[in-house]
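Every protein chain except one is present and positioned as in the full complex.
As written, the chain order gives the labels A and B, with residue 1 at the start of each chain.
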Amino acid sequence: MNNLLEYIGIEPGRLHFSWISSAEATKFQDTVIKVTDAVKALGPAQRMVKDIRRVA
Amino acid sequence: MEAIAQKIREAAAKLLSEGAVDCVIGYAKGTVPMRDYPYFAYTPEEAQNLTWSPFCTNNLANFLIRRTAGEVGKVAIVAQGCVSRSIVGLIKENQITREQVYILGVPSHGMVDRRKVEARFPLKTITEVLVDGEDLIVKGKGFEERIPQKEVRRSNCYTCVQRNPVIVDEVVAEDGPNDWGGNIDAVAAPWEKLEPLQRWAAFEETVKDCIRCYACRDACPLCYCHVCFVDESQPQWCGKGQDEADVATFHILRAFHCAGRCTDCGACESACPMGIKVRRFTSKIEKDVRQLYDYTPGLDLESTPPLSVYRPNDPQEFIK
Partner (left out) sequence: MAEKILAKDKLGGFLEGLTSSYEVFAPQESEGKARWARLEDPSGALWEFSNTHLSPKDFFFPQSECMMRFKNLQDGEEGMVMHSEPGLDNKRLLLNIRPCDAKAFQVLDLIFVQDEMTDDFYWRDKREQTTLVGLGCSDPCPTCFCTSMNCGPHSTTGLDVLLVDLGDKLLVKALTEKGEALAQGLEDASPDDLAAAEAQRKSSEEQIESTVGMDQVLSRDMMELYDAGHWSRVQESCLNCGTCTYCCPTCHCFDIQDETQGEDGRRVRNWDSCMSWLFTMHGTGHNPRGTKLDRVRQRFMHKFKYIPAKRGGEIGCVGCGRCVQLCPVNIDVRRVVNDMNA
C-alpha cells in the first residue's frame, strides 16, 4: 500500500506504518509525535482531498 | 484458431453428451465486431455455438463464482494461461474446489484490444472484423484494411508470462511458446521514473473518465466479496459520487485488494466502457510482490500466497 500510494504521487511522509504493542506506551507516544511532525511539515494535503463545500 | 474452436466444440459436445459436466463455459460469436461473449452450453447442440478467437476478452473464471444460487455440480471451462491462473487462485482461496472444474486447456494466441483497432479509425463505424491468419481484416462503411494482430494486441498480452494453461483436465491444443518475449518488469511501473507531482498528474489523467460503473470489478474473477467495500455504509469508505477523491479511492483500494492475486488477464480493461487503464495500478503492485516476495500468483496449486501468510523474513523496512 505504501508503495502504491507513493507510486501515484502521494507524498511518502503522509502514510506511516509501525508495530506497537499495547505494552509499549513510550514507543507509541514517540511515534505519534514523529508522525504528526512529519505530516505537519508536508503542509495541507493537496491530493485526495474531498471538500463538499467546494464540490458542485 | 478455427481449428481450436472446432476442437472445443467437439470436446464440449462429448462432455455434455456423456453427462460428465452439467455445463461448458466458453465463448460464442458476438453481435458486435471484436467481441465474443461468455456462453454457457448445456447440451451437445448448444456446444456447436462455442467458438475461440482473438476477441475472447473476458475472464471466464469470473463465472465460476458468480453462478446463480443453487447451481452446483461440475462445469467445464475453456481456459488459456491467465484464466487458468485465475482458476488456481480461486481454488487456493477456497471459492471453488478442484473437482468442480473440468478445464479445457487452450494455449493463448493473444487477444485483440478492440480499442486499439478503433483508434485507427477515429469517428468511423466498424461493421465487421475478420480474422485472417495472423492479421485482421477491418471493414466499415467505405473502408477495408488489413492489420497485423500483433500491432493491436492487448497490452497485458505482450508481457504475458504464461500463455499455456497451468492446470488442465483436457488438452484442446498443444502448448505453444509460453510468452511473447515481452519483459513485464520493464514496463510494469513506468511512473517510477516520474516526479511525485507528475505522478499525481498521471494518476488523475488515468482515472478522469471513470463513471463508477464497476465493470472492472464485476469482470474480475478475484472480486467476489458479497459486499464490496464501495457498497459499505457503516462506515462508508468511499463516496458514491464523482468527487476526485472518491474515484481515486475506489481504484486504489480495488487494486490493493487484488495485491498478490492479480494474474494480469486484462479483463478489467477490456470491460471498462471508458477505456481506463486500470491495470496501471495492479501491475505496479504485482511488480512489488515479485520483488519483495519472489511470487507470481496462480502458477501452481501448492505455493502459499505471501500476503495471506506471515513469514519471519517478510520484508518490512517500511515499518518503523
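The rule is short, and it goes like this: a residue touches a chain if its C-beta (ideal position, glycine included) is under 8 Å from a C-beta of that chain, and two chains touch if they have at least 3 such contacts.
Just so we're clear, the structure is a prediction, and the values are computed from it rather than from any experiment.
The chain not displayed here makes contact, within the full complex, with A, B. Looking at B:3, B:213, B:301 or B:319, the residue that reaches the missing chain in the full complex is B:213.
When the whole complex is considered, the residue among B:43, B:198, B:242 or B:316 that touches the unshown chain is B:242.
The omitted chain makes contact with just one of the residues B:17, B:43, B:97 or B:127: B:127.
Even with one chain removed from view, chain B keeps its contact list with that chain: residues 30-32, 35-40, 58, 62-63, 66, 68-69, 118-119, 121-123, 125, 127, 141, 211-215, 217-219, 231, 239-243, 270-271, 273-275. Remark: the residues of chain A touching the chain excluded from display are 50-53, 55-56.
The criterion applied here is as follows: only the chains that are shown with their structure count from here on.
Between the Cα centres of chain A and chain B there is a gap of 34 Å. By the touch criterion stated above, chain B contacts chain A in their complex at residues 189, 191-192, 196-203, 239, 241, 243-246, 248-249, 252, 255-256, 281, 284-285, 288, 318-320. Within the complex, the chain A residues that touch chain B are 1-11, 16-19, 31, 34, 47-50, 52, 55.
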